[in-house]
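Contents: one structure, followed by commentary.
What you see is the complex with one protein chain gone and the rest in place.
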Amino acid sequence: MRYIPNSPEERAEMLHAVGLNSAEELFASIPADLLLREPLRTPAAISEMELLASSEAMAARNTAARRPSFLGAGAYSHYSPTIVDHLISRSEFFTAYTPYQPEISQGTLQAIFEFQTLVCQLTGMDVANASMYDGSTALAEAVLMAERITRRKKVITSSAVHPEYLEVVDTYVQHYGVDFHRVDTDAETGLISAEGLNSLDDQTAALVVQSPNFFGCIEDVRALAERAHAVGALLIVAVTESISFGLLRSPGACGADIVVAEGQSFGVPVSFGGPFVGLFATRDRFARQIPGRLVGEAVDKQGRRGFVLTLATREQHIRREKATSNICTNEGLIALAATIYLETMGRQGLQEVATQCAQKAAYCARRISELEGFSLPFSAPRFNEFVVRAPVGAKGLLSRLASEKEITGGLALSRYYTDRPNDFLVCVTETNSRQEIDALVEGLKELIA
Amino acid sequence: MRYIPNSPEERAEMLHAVGLNSAEELFASIPADLLLREPLRTPAAISEMELLASSEAMAARNTAARRPSFLGAGAYSHYSPTIVDHLISRSEFFTAYTPYQPEISQGTLQAIFEFQTLVCQLTGMDVANASMYDGSTALAEAVLMAERITRRKKVITSSAVHPEYLEVVDTYVQHYGVDFHRVDTDAETGLISAEGLNSLDDQTAALVVQSPNFFGCIEDVRALAERAHAVGALLIVAVTESISFGLLRSPGACGADIVVAEGQSFGVPVSFGGPFVGLFATRDRFARQIPGRLVGEAVDKQGRRGFVLTLATREQHIRREKATSNICTNEGLIALAATIYLETMGRQGLQEVATQCAQKAAYCARRISELEGFSLPFSAPRFNEFVVRAPVGAKGLLSRLASEKEITGGLALSRYYTDRPNDFLVCVTETNSRQEIDALVEGLKELIA
Amino acid sequence: MSQSTNITKAAPHITQNESLIFERSQTGRKGYRLPPLDVDETPLDEIVPAALRRDDDLAGMPEVSEVDVVRHFTRISTWNYSIDLGMYPLGSCTMKYNSRLNEKVARIPGFANLHPLAPEEDAQGALQLIYELQESLSEITGLAGISLQPAAGAHGEMTGVMIIRAFIDARDGAGASAKRRTMLIPDSAHGTNPASANLSGFTVKTIRSTAEGFTDLDHLRELCAHGDVAGLMLTNPNTLGLFEKNIKEICRIVHEAGGLVYMDGANMNALVGVARPGDMGVDVIHLNLHKTFSTPHGGGGPGCGPCCCTKELEPFLPVPRVVKDGEAFRLDFDRPQSIGRVKAFHGNFGMMVRALAYIQTHGNDGLREATEAAVLNARYVAHGLTSDYDKPFAADPMHEVVFTDKRQSRKGVHTLDIAKRLIDYGFHPMTIYFPLIVQGAMLIEPTESVGRQELDQFIAAMRSIAREAVEDPETVLGAPHTTRIGRLDEAAAARKPVLRWKPKEAASAA
Partner (left out) sequence: MSQSTNITKAAPHITQNESLIFERSQTGRKGYRLPPLDVDETPLDEIVPAALRRDDDLAGMPEVSEVDVVRHFTRISTWNYSIDLGMYPLGSCTMKYNSRLNEKVARIPGFANLHPLAPEEDAQGALQLIYELQESLSEITGLAGISLQPAAGAHGEMTGVMIIRAFIDARDGAGASAKRRTMLIPDSAHGTNPASANLSGFTVKTIRSTAEGFTDLDHLRELCAHGDVAGLMLTNPNTLGLFEKNIKEICRIVHEAGGLVYMDGANMNALVGVARPGDMGVDVIHLNLHKTFSTPHGGGGPGCGPCCCTKELEPFLPVPRVVKDGEAFRLDFDRPQSIGRVKAFHGNFGMMVRALAYIQTHGNDGLREATEAAVLNARYVAHGLTSDYDKPFAADPMHEVVFTDKRQSRKGVHTLDIAKRLIDYGFHPMTIYFPLIVQGAMLIEPTESVGRQELDQFIAAMRSIAREAVEDPETVLGAPHTTRIGRLDEAAAARKPVLRWKPKEAASAA
């Protein structure tokens, strides 16, 4: 095997050196009846050339990857500057372990410190961690953290949070005694319903909203924060489309207590759903309740600045079952990619890309809404996603659009909501050219005509 | 412009600092009538996204790049292990300059020293330089070097050397008073003709042969060396398909005095003809006549081993018009790629890839020779290229093969030899699967049927 | 970088002084360019009212050119140790070679640009890949049910432990697991095990290890006697690098007590192709694709922590499952007994691509060869160090070996010092102070990716440090001496944490 340095001869010599005669003897401590007698029935070894050919062939069967696409709903196709992938491909970054030895890990540590700072700046919060697995698990951890902070058991969530995020929270809280309670979406605005908020009470640990929400509608986060705080609950805000931070008032500025987000939009490929990166930020006073790793500033004996993993007593390797979370491996390299993306785009770039997304989505929404038979059911302002109501079943319509027009037109909401057979969610980003948008509009028109 | 660090504001401040008011004033030393008054009529700036899209579109028009191909003739499609491109993409290598400051260039220098060693090992010679532009210019430099060494003006060359190499030599020697004389190829064997060799005399500086020659035939280099040496001439051997070093007796072992080769086969993409890398090796006694850069071992005050550019007095920056060559920039990074390729393949790998090429070519040649109407005009042993004689014009046949069967079947020799309308040169490498070879054979058969 | 005295006037190399990007930022610098907006512009107020828009102009976000970014990250990258620079003998972490080929495969546009919500018929390649990886992992572990959804080892643990709960409820009736709440975990276990058990609502009870380094069977029997045991979480080979030779007996005891056995598969690099958890009686395990299957650790992640379980437990795996349906592959959401979803979408797909590439390039013989080489390398290091370091357990180690600082500490030189001193010799330290039950533990896992020459260099370095500890302890105590910065004051950093950069004024105001 070409990845194993020692040749068979060298290995024989080494066996000899440790007093063994054969490789089998290395496994003498394993009871004989547990030793495999047959080779594994996994595939035989293939060469680089063959692997590339077979992988290309497999990838070619992912026809959706080749088509213009208007899919969003938690995974967004944004342009990633070439230097992002180039820099994360430096082996000093991607073949390093978690920075437990700060003297020889300052590259990783400083990058995480910058990541934490950027997350704070974007979310408007005081402190951010070194990353969570993704947005959905970050949300689950936020709910658990709210329970720890408030010692209350009821959590109210907008039902317009990403349905898969809600499922993940359901899983995480199932043995935690948390009552995770969904409230309705206003059928007209697409925002969390006013009545739903009435269930906020002094047993409520947290109110959870997503903004822009799953339907693309921008919640009035400031008002929701006030409502939550009025009963002593925390406001948790989830963001799936982090490019929106470039345009929308930050949750922190609106009064959120915990902000979680999916950072995939920051230069990370959609890659069939992962690896992505969860952002997690909160207020200073909750810093010691935060899950996951934190990097902090430190000095050496000569007063030189460096960075270290800190507040480790929150974590499982020290606190074990009393840790704030079980997370260990996080999404370091993806957080690095997001950091490089954000620093490359910079202050102006993030604003420009956010504005382009909003503009293009507005154009697309207007064009579709002008089509005979199509409507936009929700009235609230939106960022770059919006729900379209088709005159026919959305699933069939989109599948014809794919096969006949070679366009992935969006997500049929029936995947998650059986009561929305004709609705689909359209996402537009800076990578969708006007030509693509016009083709989508024309395609819908022709298929319905 | 995003590659220019200083912002317009910073530049204004710097202008001020040096006592200027505007960028125009920077060019005050240029006579006013020479200053451009209009912007250049080159294209306006485009973004990364646009550049990638337009480049992909342009590349897509290179339809030949997508088809199975049997083109060789000086540029060979071999498999390059992934690590080759990954390692040369380390910016420490590709964004470094020529290693004039050895203390901070040891990476490049040590790699070149390894390259020189590998070239010596492959060619069977004593000393090799740090690279030439490509095989063709290396041959031209070899001819000039032979003239310098022997002070004779006549150079005899096999006409079965790559025609473009011969053209390049013609260009280089045109003002050097060298009589560059082509001798025939034996119509039956495909090797340099015995009569041609009779023109060797005591005015002859060198005999030039390529082996395997342009028609794929392996010359009897040892016998040719004897013939050349008998009249006091040097034998210059050119190799265009360097993978052949893995199987064939080295020119050095056969008595060659100067060996030049095209190193592109060693993991370098064909890239429409460049950048490639010229290998140049000779005997110890000619070391000070070698063109181009040389790296040698050295020690510092504490006796630590390092490497430096050496014997620089041969070179233009010291010797100016008396230099052994005008070459300055060479093909450093491509030499590095070849070095990584050779070290990855190693002793066994190079042998195996060479053997596979020879085996596959033998199979292909046999299959084609069995086709009605097709023949192989030359009888000499071959490595991985061979001439096929078709029953019809080769150019038309190959162009039909391309358009109807999506195969690039080889090179119509009419491109270089008007007297060979029906001949084409086929090259087979380890990257051509049996399936591709069979498709080629079937395609030829069907087109002729 | 330490400098000899005659050059203290030299400003250290600029590459050693790279500041935070925020300190490099200059108003007006730009590192990006977008295509011009190509649609008719709508007044921004009509899209998003001003009250919902940012009003801080993203102040504080950096403004730098592309060159600044490239130099910034290239420079700071040189402050990292990495596998490509040398041996990385972190015990329990399996820092093996990360193939460049696998990186290339994961970046094939048909994989990288595939949206997770693409219709199944348009994502057949990805579903097939997941399915094939499931099949291979099933064969490797001897366990029938595989879910690739968990994002890391701890996530896989949580998944597995929740499956145990769900199974107990299904077996013994709803709510049964609320009574069977004890999860047994050896004192040598990794911290994620108790944390994951806790997250799933279990109460952790700790099992002692014997003086020989194995699970204490008597203690296990004792703890199993109360009828409240839901399961056992065991690492095998355990974190001392020893194969739990009584594994079958252990499983029998737990099963008889009505519990299930969870195996932490972080140490599978000792077993692949040699022995299978499924054959040992284990019910559910997780794998770390970012250890055993060489997906790069990335300075902390991402990972992928497949949960693998017996046929019996399969109905409880997270939804959706990827199944084969004739010639096609599809997502199966219809799993009523499932514990639910543990992550949005399908898990860390990019890691799956790499792991399958690992399995395919190794082949079945290569997988075993890697295991043999990994165990041999550990054995070789164990052999090389016993003369100088205390080896607390006599048994032959598998893929990793634990030593202690017992001998050196007599001179005041402790594990931390030895580790830091190893840096001066050019090596990344081993895992230190883990497992917690071994005082001054040094857990060494060379992996198969190290050649004999480098193992010999490592052994020589360790022996040299042992000599230094006697002859010149100060040098060891002050190590590392050859790095850009020395040991950092971690206590002070935790006391008054500075977790983000702030502009000068803001920072001093705070």
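Going in written order, the chains are labelled A, B and C, and every chain counts its residues from 1.
Rule of thumb we're sticking to: a contact is a pair of C-beta atoms (placed from the backbone, for glycine too) under 8 Å apart; a residue touches a chain by one contact, two chains touch by 3 or more.
This one's a predicted model, so the numbers in the text were calculated from it and none came from an experiment.
Novice: The chain left out here touches which displayed chains?
Specialist: The undisplayed chain, in the complete complex, is in contact with A, B, C.
Novice: Please identify which residue in B:Ser159, B:Gln203, B:Gln289 or B:Gln351 touches the non-displayed chain.
Specialist: Result: among the candidates, B:Gln351 touches the missing chain.
Novice: What is the set of subunit C residues that contact the non-displayed chain in the whole complex?
Specialist: Subunit C touches the chain not shown through residues 1-7, 9-17, 24, 26, 29, 33, 65-68, 70-71, 74-75, 78, 82, 84-86, 97, 99-100, 361, 421, 424-427, 449, 451-454, 457, 460-461, 464, 468, 472, 474-475, 478-479, 481-482.
Novice: On subunit A, what residues meet the omitted chain?
Specialist: Residues 2-10, 45-50, 81-83, 86, 91 of subunit A touch the chain absent from view.
Note that in this section only the chains that are shown with their structure count from here on.
Novice: Please identify which chain has its centre, taken as the mean of its CA atoms, farthest from the centre of subunit C.
Specialist: B
Novice: With centres defined as the mean C-alpha position, give me the subunit A-subunit B separation in Å.
Specialist: 48
Novice: Using Cα averages as centroids, what's the distance between subunit A and subunit C in whole Å?
Specialist: Computed from C-alpha means, the inter-chain centre distance equals 19 Å.
Novice: Give me the residue numbers in subunit A that touch at least two other chains, ranges are fine.
Specialist: 48, 79, 81, 89-90
Novice: Specify, in ascending order, the residues of subunit C that touch 2 or more different other chains.
Specialist: 29-32, 34-35, 63-64, 66, 70, 74, 99, 101, 103-104
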